[in-house]
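Our next item is chain A:
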Amino acid sequence: MELFDLRPMLAPALSLACGIIVFMVGDRPFWRRFWSLGAAAVKLAIVFSMLPGVLNGTVYRYSIVEFTPGIGIGFRVDALGMFFSIVSSSLWLITTVYAIGYMEHEHERPRFFGFFALCVSTTVGLAFAENLLTLFLFYEMLTICTYPLVIHEETPEAMAAGRKYLVYTLTGGVFILLGTAVTYQWAGTLSLAGRGILDMSAGAQGLTMLFAAFVVGFGVKAAIMPLHGWLPSAMVAPTPVSALLHAVAVVKAGAFGILRVVFCVFGVELLRELDITMWLAAAASFTIVTASLIALTQDNFKRRLAYSTIAQLSYIVLGAALLTPLAALGAIVHIANQAFQKITMFFVAGSIQRTTGKTNIHELAGIGYQMPFTMGAFTVAALGFIGIPLTAGFVSKWYLSLGAMDGGHWIFVVVLIVSSILNAAYWLPIIYLAFFKITPGTHMRIKEAHPTLLVPTLVCAAYVILLGSLAEVPGMPLSLARTAVEYFFGM
Partner candidate 1 sequence: MRVLWTNIDYAASVVLFLIGLYAVIAKGNLIKKLMGLNIMETAVFAFVMATGIVTGGDAPILGKGAEPPFANPLPQALILTGIVVALSTTALALSLIMRIYERHGTIESDDLWGVE
Partner candidate 2 sequence: MDGGHWPAVLVVTPLVGAALCPIIGRRFPNFAGYWALGVFTAVSVAAGAVTYAVSTNGPFSYHMGGWPPPFGIELRFDEFSASVAVIALIGWLAILYSLSYAKHAVPEERLPYYYALLLLCLGGMAGFAVTGDIFNMFVFLEILSLSSYALVAIAGERIAELASFKYLVMGAVSSLTILFAIGFLYALTGTLNMGDLSVRLAGVETFPAAVAVAALTLGFSVKAALFPLHIWLPDAHATAPSPVSAILSGLVVKVGVLGMLRMYQMLYDSQVFDLKMLNDTLMWLGAISIVMGALFAMVQEDIKMMLAYSTISNIGYIFMGLGLASTFGIIGGAVHVFNHAIIKATLFLGAGALIYQTGYRDLKDLRGIGKAMPVTSACIAIGAVSIVGIPPTAGFLCKWYIALGAIEAGRIFFAVTLLFGALLIFVYYIRMLNAFYFTPPLHAHLMDVGEVPLTMLVPIVVLAILCLVMGVFGRIPLSFIEPAVIDMLAPLGG
Partner candidate 3 sequence: MRRALIIALLVLAAVPLLFGVSQLPPIGSTGNPTYTHVVPRYLEEGAEEAGAENIVTAVILNYRGYDTNGEVTVIFTALVAVLGVLTFAKATAAKSEPAEETPVPAPPMPVSPVTRFIVRILAPFILLFSIYMVIYGHTSPGGGFQGGTIVGALLIAVSLVSGSAQAKRLLPERIRPWLQPAAVLAFALVGVAGLWLIGPYLSFPVEGELVFLRTPWLTIIEFGIGIGGAAIVASIFWAMEGSD
């Protein structure tokens, strides 16, 4: 059932408006907080109000303008988009609270919070994009809106990182635009509503090139190796930015784009026929293993997180590339699971940095005594990444493995297991350091982070467990993901 509804448009528009208001209130802390939080809450409410309908298979749509038939800006809320938008907007609320605490003494706060709000507005627009052009449009806007956040420090290092970020993502954008144009030429439409708009008539070779263009384009943001270079550099941004954007909004936009391309532009059938996704799966597997290995060598906390992100993102890509329903389910659900886990970790890293000033892992000895709750949250997230049952990470790995076996690709199950081991190898030492290694001079007194930092961290950690243990409860992300998968595979 398709319903014409204002809400798909309202969600991004409202946060856009709030972003502009945040710019305009300038340096008045109360109103800035009011509008930032208010926007987050209102948008979350709007998004959630559509949830029951989407679960029942209703699709909400709203189109703003059409340039020519088939090309225009339109929004359409289906299960996949809903999934992504719920993740991003609930995390936005949490991160905003965190950011208010974190950015207390930073400069240029109006700019920061303004662009922060704009980013999330564009993320929701991206999630609700009705066609490839709208998707591209918000994808590019996201790039632009993130740039000021990345270079927030305005140090030469930050500027360099910002430049790198732009070069990577805009180049990716060019590939997407090119792919979009070619798609339009071949398919005559750009709609993302169906199960694939292209067909074999364009020739296998051309389609392969097109697929490659899309993968390269979205792969930049999804940080598939070797297109990941910008992500570790972008860690110079303030932690909330790294948390929300480099764990959720930006990188997931890339992964989300790949999902859209695989399921809605090409469609499962066509890709099976073309038999090209194994290359993507191989690239993803390579990324998973290599990035994990690099992460092992990183001492800077945030850089290790960054490489972990790179590895985790490829789970999603891998799941999409396997082209089996269960793998797809694992991929989609991993969007949420990875987001909550990674954001917990970023919050922890940020809290530690703000409270103790430590940014490197070897300095963290005994920190668990000083900040037990924070490190407790970290432990939960780390277990999630390793894939211990009852945490979120287990759910996605479980389905990914099932999906891989379904398709008869044992090798990828091995990759997932190796990845789990590697995850254990780079997260557990931190836990060990924090709780069990007491060097002389360790503060044994509890000195937790400020509540505005701690509470969001704990909430996210709680979610990690919730997503893992109550995954099958209706209304949880898994049910949404299932709705999406059932549609894409025509089940």
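Methods note: a residue touches a chain if its C-beta (ideal position, glycine included) is under 8 Å from a C-beta of that chain, and two chains touch if they have at least 3 such contacts; residues count from 1.
How these were chosen: all candidates are chains of the complex that A comes from, given by their letters.
Every value quoted in this text rests on a predicted model; they were computed, and no experiment measured them.
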In-complex contact partner of chain A, selected from candidates 1, 2 or 3: 2
Partner candidate 2, residues of chain A touching it in the complex: 64-68, 72-73, 111, 133, 136-137, 140-141, 144, 147-148, 151, 154, 159, 163, 166-167, 170-171, 174, 177-178, 181-182, 184-185
